[in-house]
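Of the protein chains in this complex, one is absent; all others appear in place.
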Amino acid sequence: MGADFVVLSLVPLLIGTLAAVACALPGNFLLLRRQALIGDAISHVVLPGIVVAFLITSSVNSWAMLLGAGAAAIVAVALIEGISRLGRIEPGAAMGVVFTAMFAGGVLLLEMSDTSAVHLDVEHALYGNLESLIWIEATGWASLTDPEALAGLPPELARIALAALGIAIFTWVLWRPLAMATFDEGFAQAQGIPTVALGLGLVIAAAVAAVAAFDAVGSIIVIAMFICPPAAARMMTDRLGHQVAWSLGFAVLSAVMGYVLAGYGPIWLGGNDAVSAAGMIATVSGAILGLTCLYGPKRRSDVSNINSSAKH
Amino acid sequence: MSDALTLAARDGRHVTDEAASSPLAIRGLTVSYGQKPAIFSVDMTVEDGSMTAIIGPNGAGKSTLLKAALGIVPAVSGSATIYGTPLSKARDKIAYVPQRASVDWDFPTRVIDVVLMGMSRELGLLRPVRTRHRVRAIECLTRVGMQDFATRQIGQLSGGQQQRVFLARALAQGASLYLLDEPFAGVDAATEKAVIAVLKSLRDEGKTVVCVHHDLSTIGEYFTHAVLLNIRKVAEGPVAEAFTAETLQATYGGRLGLAQIEQLNLRAI
Partner (left out) sequence: MLFEALTFQLGYNATLVALGAALLGISAGATGTFLFLRKRALVSDAISHATLPGIGLAFIVMVAFGGDGRNLAGLLLGSALSAGLGLLAVQWISARTRLGEDAAIGAVLSVFFGAGIVLLTVIQTMDSGRQAGLEGFLLGATAGMLLSDALVIAIGGAAALALVVLFRRPMTLAAFDPGYAVAQGMNLQRIDLATMGLALGVTIIGLKVVGLILIVALLIIPAVSARFWTDRSDRMVVLAGVFGGLSGYVGAAISASAPALPTGPLIVLVAAALFGASLLIAPGRGVLAALIRHVGYRRQVHLRQGLLTLAQGLPIYENYTLRLLTRAGLARPDGVATEAGRAEAAKALRDEARWAMARQLQAHEAASALYDGLRPIATVLTADEIAEIDARLGPPKQVTA
């Protein structure tokens, strides 16, 4: 593990890990609120949000992108809510209408506008380009203390680190209201907790994670990390704090193992080209979920089915 | 009524003494789901220190009345006051026990954590849970006979035990008005006895208890006051006064036979 590792692998590994953590944190609450697919919807509508922001500002300014994606997430959630209320349509179907239509619009806008000058295309949006985020200025581990080399770090790293930090603070500060509103919404409302605003806040946090991660790793990792680590963690424990801790562990494990397997796996198998790191991270998270579904100590519910589905 | 008084009322300065001292006063409350009113233009005043049952047939809007008073469902018109102040200023005075079926019992948490949720307003966002909070939570669990279940996973509880945990959480709120939504629905006889004992002890401490209730046969035994509801309020007052053959017939319509009503009525009084 020498200079090569620092130049080629350190930054992608960090970005992959931070992206996984940033998505898994809100993913825990989305899972418990039976809104796991909101993560799926958000990661799809990030694309139109970014494209529209780009068309308005004609730059790839990251704040504009963040605002565009955040706005798209809010629009999507509002539309889903509006359609399912007004038309009395099941929320899952309303979600299917909204995110596919918005994604289709984003793809067409992207194809019709001239984005050749910037790093924006559909394939990139789907599976990112984690491997390309190398640290050219680095010469070895010593570069970590060299201000000049540090200035040459890919900007994606700072962005995802900031997003992960922001989401960690959001989760820490609003832990109690989030837990209460998820477990017993009526009681939380009677206590004066603005549960609707809180739910929207969670969606925005998820959108922030999605857009920061999307930039570096594409939307497959985003969906996989929203759902797989929290779902696997739910099989391991019956306490919320422990579940979140397990999910973070699984997220980090998926990111590191996925990246290593994508980079070195083919070489071990006699090939010579790496495969998609984003795809491999999602695959590893799926393998972990599969194992916990088979052997996790808490994989089955204590509550009878009627009781646990009574929320809906 | 004179014009001067009417004008004063519209300005909101005029509040009757009755409403000012009442733990829960509801005026002209209408709530709709879609285009059909669940409750229509309901006025009621809960007497301080009473144990009041809200009764009526299925779909009469009993739970809706509680939820609208707590701001959980929006009202088309009308308002509720708590000890003469609007709800937003009186949250600390109210403890609420929702229907058991309304929550996700598969949520990853333990009994004591649920009871601690009752202290969320004093704990705020980040204040740590101290030993004194845990001690109080255990005391609340002891009052409902669940002290040995503190670290039990909530998914492992029976229906009656779930109800007791909810009651313990309400006790932890340290409120003076208790609003309970069908606390006796689907629980075993032992739990029913335990719950009513706690509610009566609350009343002895001078607190006010309001329950959505559906068992007519226990009203007289459990409650001091009753509100009869079927979309509109039919009657309210001390059980013996509110509970007449006429009001019961108006509440339940043809669903109760006259003989049945008379029997219930006698037992209630």
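Observations on the structure shown:
Labels for the chains are A and B, by order of writing; each one numbers its residues from 1.
As a working rule, a residue touches a chain if its C-beta (ideal position, glycine included) is under 8 Å from a C-beta of that chain, and two chains touch if they have at least 3 such contacts.
None of these values were measured; they are calculated from a predicted model.
Across the entire complex, contacts from the unshown chain go to A, B. Contact with the chain not shown here comes from a single listed residue; of B:Ala101, B:Val129, B:Ala185 or B:Ala250, that residue is B:Ala250. The chain not shown here is touched by just one of A:Val11, A:Leu31, A:Ala72 or A:Val244, and that residue is A:Leu31.
In the full complex, chain B touches the hidden chain at residues 1, 3, 5-7, 9-10, 12, 14, 27-28, 30, 32, 35-37, 40-41, 76-79, 106, 230-232, 246, 249-250, 253-255.
On the side of chain A, touch with the chain left out of the figure occurs at residues 31, 34-37, 39-40, 83, 86-90, 92-97, 100-101, 103-105, 107-108, 111-112, 122-123, 126-127, 220-221, 223-224, 226-228, 231, 234-235, 262, 266, 271-276, 278-283, 285-286, 289, 293, 296, 298-301, 308.
Note that only the chains that are shown with their structure count from here on.
For the pair chain A and chain B, the distance between mean C-alpha positions equals 42 Å.
Contacts from chain B toward chain A in the complex involve residues 67, 70-72, 88, 91, 94, 96, 98, 101-110, 113-114, 117, 120-121, 123, 125-126, 153, 155-156, 169, 179. Of all the residues in chain A, the ones that touch chain B in their complex are 32, 172-177, 179-180, 182-187, 189-193, 234, 237-240, 242-243, 301-303, 307-308, 310-311.
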